[in-house]
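All protein chains but one are shown at their positions in the complex.
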Amino acid sequence: MVWTREEIAAQAAQELRDGYYVNLGIGIPTLVANYVPDGIEVVLQSENGMLGIGPFPFDDEVDPDLINAGKQTVTALPTSSFFSSADSFAMIRGGHIDLAILGAMEVAGNGDLANWTVPGKMIKGMGGAMDLVAGVRRVVVVMTHTDKAGSPKIVARCSLPLTGAGVVDAIVTELGRFDLDQENEQLIAIDLAAGVTPETVRERTGIPVVMA
Amino acid sequence: MVWTREEIAAQAAQELRDGYYVNLGIGIPTLVANYVPDGIEVVLQSENGMLGIGPFPFDDEVDPDLINAGKQTVTALPTSSFFSSADSFAMIRGGHIDLAILGAMEVAGNGDLANWTVPGKMIKGMGGAMDLVAGVRRVVVVMTHTDKAGSPKIVARCSLPLTGAGVVDAIVTELGRFDLDQENEQLIAIDLAAGVTPETVRERTGIPVVMA
Amino acid sequence: MPKHKVHSDTQSALADVVFDGMTIMSGGFGLSGNPEKLIAGLLAIGVKDLTVISNNCGADGFGLWTLLNNGQIRKMISSYIGENKLFADLYLAGKLELELNPQGTLAERIRAGGAGIPAFYTKTGVGTVVAEGKPVEQFDGESYVRETWLRADLSIVKAWKADPEGNLVYRRTARNFNPNMATAGRITIAEVEEIVPAGALDPDHVHTPGIYVDRVIQGSAYEKRIEFRTTRVRGEAQG
Partner (left out) sequence: MPKHKVHSDTQSALADVVFDGMTIMSGGFGLSGNPEKLIAGLLAIGVKDLTVISNNCGADGFGLWTLLNNGQIRKMISSYIGENKLFADLYLAGKLELELNPQGTLAERIRAGGAGIPAFYTKTGVGTVVAEGKPVEQFDGESYVRETWLRADLSIVKAWKADPEGNLVYRRTARNFNPNMATAGRITIAEVEEIVPAGALDPDHVHTPGIYVDRVIQGSAYEKRIEFRTTRVRGEAQG
């Protein structure tokens, strides 16, 4: 049984440590906020200029001046702070954020990451992703293990334009949770979804996979 | 009759234009604030992080958290703002201040300015002076025309370590008010103190002096 | 001068400073903190051949999208296209010049423009197309790419409140690029929801000192469109 989106988010939440400042990307990464382990407190940063993101608002609390980087309405906490885009990326670039969790189209064994364009077909823009992967201390990717055609998204070398070179530290997919060993260009499986075998993972991965 | 300190300040105040943002140095430049011409409004900046400097405080208003760059106690105005040192010098370096008035030890015909050290004898530090002369649109020097030994302080080439190269636009001394023509390396006298002759000025100046 | 900064409407504020071919910075992130009224003013004037520096380019029917749709924009300098189909289509069809910047590099280039810093080094984009053709250098054993400043003929920004001196205060995440852009325009015009009297803003809490603001207009009936209205239900387990 492969993991659901919610289960992937819960697995990624295992990366959180008490006191961490964390930036969560759009999509499944946003769900990670729902699975902060007991006894652990983290502060969420949003690159549009906010530290201390609260839960989504109740309907009568919605404020168009209060959104996250995914342009979703959010709320503030008693210890939140707001700042400009330049100050926000000074925080990110300066290495002050402990962990970033974000999506990807491709990850290579050497840690390269691609997630912002498919030349000639799709141009989404890099937004803050290049700054996050360059500046944040630990970068965790959550994504589907393979693309729609069933081909591996974890590959020997990225074919798409890069978001960052040598930046990915860990990956969570529907098949399992992995550390990326950039030096040896291999995946180290920390945990696999129930019933998923190492062989299944190896078949669907473009680089060697070892068990932790 | 040469000009007094107060008269020098009043003459330097002729450089002010309505709407100017102005940085005044320590000493005579500070006095310029007392001679803002009628009908003209200027906003004073202090490089320690303040825009909109008010008058000196009454005795019972003195606040150690409210000083100018000369470390004198000052007051705020209704439209004042405070900011960090980095933001203050972003303002200065970025060319947003219209006019700086400051003291000098030596000014050269090419606009070079020296005012922060006499090697081996005196080391005051440049403080914000190098940033001001490099970043502010118009730089006016107020100083005595000659040094204690009677030698010219307006010279062909500075002998002291520079604060800035090619930065001085105008000079006010006890003898008169002058524009500095950097291209032709000469002083252009705009106004002389009553009874001061062009010959007197020429005798005490190390570069050519022409009348406006 | 403080007393001359407040203008009555966008036309009076914009008319004598716009020209075809100019470069304009426009604040906002997504649809939050957009200078709605000044953008509408630019649409009404019809100034064209614009280079626009803005993180996004509005969204369907809103903000900068309306200028793009009206053929007034020649080039965008942005970080994100996302769901803006018109933006993507015009670019992919070769009808719009586009310079994509990492968002943090874009913000820092704008800050640098206002701060008199013509170039700086950043790790962001090293090893990607962003660094192609730019100097890359090592500091403390790591590679950094050199990026240059951005400045504009005109910056249009949206704040919450202004005083007559042009001091600005922003509200929550509607701040975003606005304070940075306010510093980097040769002329900066701010639109605000409320002009308050001198003395009403705490000088410790001014976000943009008035020195950066040449003109101010008060807007009304702000649309403040929301892209993704995301809520929770009372009584539901909290995320």
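A, B and C label the chains in the order they appear, each numbered from 1.
Rule of thumb we're sticking to: contacts are C-beta pairs under 8 Å (C-beta built on N, C-alpha and C of every residue); 3 or more make two chains touch, one makes a residue touch a chain.
Note that the structure is predicted; figures quoted are calculated from it, not measured.
Trainee: Sort by label and list the shown chains the missing chain touches.
Mentor: A, B, C
Trainee: Touching the hidden chain in the complete assembly: which of B:Q11, B:T79, B:T146 or B:T163 does that?
Mentor: In the full complex, the listed residue that touches the missing chain is B:T163.
Trainee: Check the options C:P118, C:G133 or C:G235 and report the residue that touches the missing chain.
Mentor: C:P118
Trainee: Which candidate, B:M130, B:I190 or B:V210, sits in contact with the chain we can't see?
Mentor: B:M130
Trainee: Touching residues of chain C against the unshown chain: what are they?
Mentor: Output for chain C: 108, 112, 115-123, 137, 139-140, 142, 144, 148, 169-172, 175, 202-205.
Trainee: For review purposes, identify every residue of chain A that touches the missing chain, sorted by number.
Mentor: Per the touch rule, chain A residues meeting the hidden chain are 18-19, 21, 41, 43, 45, 51-52, 76, 78-83, 89-97, 135.
Trainee: Go through chain B and note every residue touching the omitted chain.
Mentor: 33-34, 46-50, 55-59, 61-74, 76, 82-86, 88-90, 92-93, 112, 120, 123-131, 134-135, 161-166
As a convention for this text, only the chains that are shown with their structure count from here on.
Trainee: Going by CA means, which chain is nearest the middle of everything shown?
Mentor: Centroid comparison flags C as closest.
Trainee: If you average the CA atoms of chain A and of chain C, how far apart do the two points sit, in angstrom?
Mentor: 27
Trainee: Do you know which chain C residues sit against two or more other chains?
Mentor: 111
Trainee: Show the residues in chain A shared as contacts by 2 or more other chains, in ascending order.
Mentor: Within chain A, no residue touches at least two other chains.
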